[in-house]
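Written out below as structure tokens is the structure these notes cover.
Omission of a single protein chain aside, the complex is shown with its protein chains in their original locations.
And then subunit A:
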Amino acid sequence: MSHASIAPATSAASAATTPARPFLELRGIHKRFGGVHALRGVGFTIRPGEAYHLLGENGCGKSTVIKIMSGAHAPDEGEIILEGTSHRSLTAIQSLSAGIETVYQDLSLLPNLTVAENVALSEQLVAHGGRLARLFDRARLRETAATALKAVGLPADRAFLSTVVSDLPLAQRQLIAIARAIATRAKMVIMDEPTTSLTRREVDNLITVVERLRSEGVAVLFVTHKLDECYRIGGHAIVFRDGQCVAQGPLADYTKQQLAELMTGRRIDAERYRTGTAGTEELIAVRGLSRPPYLRDVSFTVHRGEIVGITGLADSGRNELAMAIAGVMPAVDGSIAVEGRVERIRHPAQAIRLGIGYVPEDRLAEGLFLDKSILENEIALVVRQLANAFGIVDQAKGRALADTLSQDMRLNTRNLDLPVGALSGGNQQRVLIGRWLSIRPKLLVLHGPTVGVDVGSKDTIYRVIQLLAEQGMGLVIVSDDLPELLQNCDRILVMNGGRIVAEHDARAADEDLLYRAMLAAKPASAAQTRPAVATESRP
């Protein structure tokens, strides 16, 4: 069953270090959901104080194995050896009592409770073995919460402790979820894509936290798509593909390329995707776009067939710029000219009429109807054009259109009636981009196009982006994924404090250059939070 054909020197490396007694060991774990064989005999060992990276594409069984370790699922076969004791399965309280803490991708915070309760209530629950007929100790709650919050670099004063979590920006919620994991005497912390909503500075902070945990003998298991970050953290790789563990060993033994190949089972070209060249005809001219304090006098142009990247820290104004162009959060001053036609965009519908498409960052909240079919999602923008004089939608025409779009976007299913919620993150994103193609936009603004998308889907999305540019569409990619911008764009604009502070030719730039521009003349404290941006109107 060993697929570790490319795995070099696994045994040699593990023999080199004298291993501590394993904290947790999984052996031959199988899990089936109906007809789906999600885990096919996976096994790995977690030792105290080590860092592990569980890598794999969406649907490879990563989340299932996490749920088995955290006690949410019972395996069908196999053995869980926790601190020397063998178990068939774990309950949530068993797992928590043993010191296995999980920071879920959705953060699993309770939005209506205070920061202190979110961080430290679990500690009391676990201390009482899950029994609820116990007194709730407020003083201890505050004390535990304050210690944990300080450890992740959040304020620990009374006002912050009693703030309701739904009032906080996403990046802080992420840190609160981590604070909860370390509020108890954790022995192993599982982090499911913890950096998705963090800026680079916050990731640095997280890495410091992880270092400290490890020095205290806590094992940390990361689940991630971001290979760059794995190397910054170091430790061991555990690679899953199709419910099997295809490789494990020290991260240093693998190149990024090898890991990507192990995850996907095919060759991934990590080089530049950008093949075409930008046209010379000016397509979009943004002039003096302002919305203080987010945007200050932003001007730039996009040519036909050009791909422009925009980056910056979370509060640099990059997000607001994307939303201003799309009319989601209109600018208060300045104009946008599309093919010479100057307009002030005040509403998303206006942007759409001008031929500007916008793929939002949060595809679940702002874009997709998860319980509706691929068909319905794809034709959502053109439903009026598909309707006849009586307002009845021409189903055949709609289906044909959706079929074309799905093929253009290389969806991995031909069943257009499948609900979008059943698709992987990468395929969902493709449905969303496909929807915008239905209006044949002149400019497509992609906001974080591969957030939470696996390596294989990223590859497809990048290829589609290049194809669109070749067809003469102008593209703007707003992202904090610097390799993504370097691989895909012609030019990269860096924002800082609501202004464009640097412009680089993507061929000549590198990550350090961009990162320096992002941080230049930046007051240190202001990078901490992400501005609470409300989506004021939607189409």
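Rule of thumb we're sticking to: a contact is a pair of C-beta atoms (placed from the backbone, for glycine too) under 8 Å apart; a residue touches a chain by one contact, two chains touch by 3 or more; residues count from 1.
Everything below uses one rule, namely that contacts and distances are computed from a predicted model.
J.: Out of "Phosphoribosylformylglycinamidine synthase subunit PurQ", "Fe-S cluster assembly protein SufB", "Sodium:proton antiporter" or "Simple sugar transport system permease protein", which one is the UniProt protein name for the chain not included here?
T.: In UniProt, the chain that is not shown appears as "Simple sugar transport system permease protein".
J.: Can you say which of A:T147, A:T163, A:T404 or A:S424 touches the chain missing from this structure?
T.: A:T163
J.: Using the definition of touch stated at the top, determine which of A:L109, A:I433 or A:A517 touches the missing chain.
T.: A:L109
J.: If the missing chain were put back, which residues of subunit A would it touch?
T.: 70, 72, 92-93, 96, 102, 104, 106, 108-113, 117, 121-122, 124-126, 128, 130-136, 155, 157, 159-160, 162-164, 167-169, 172, 293, 315, 525-526, 528-532
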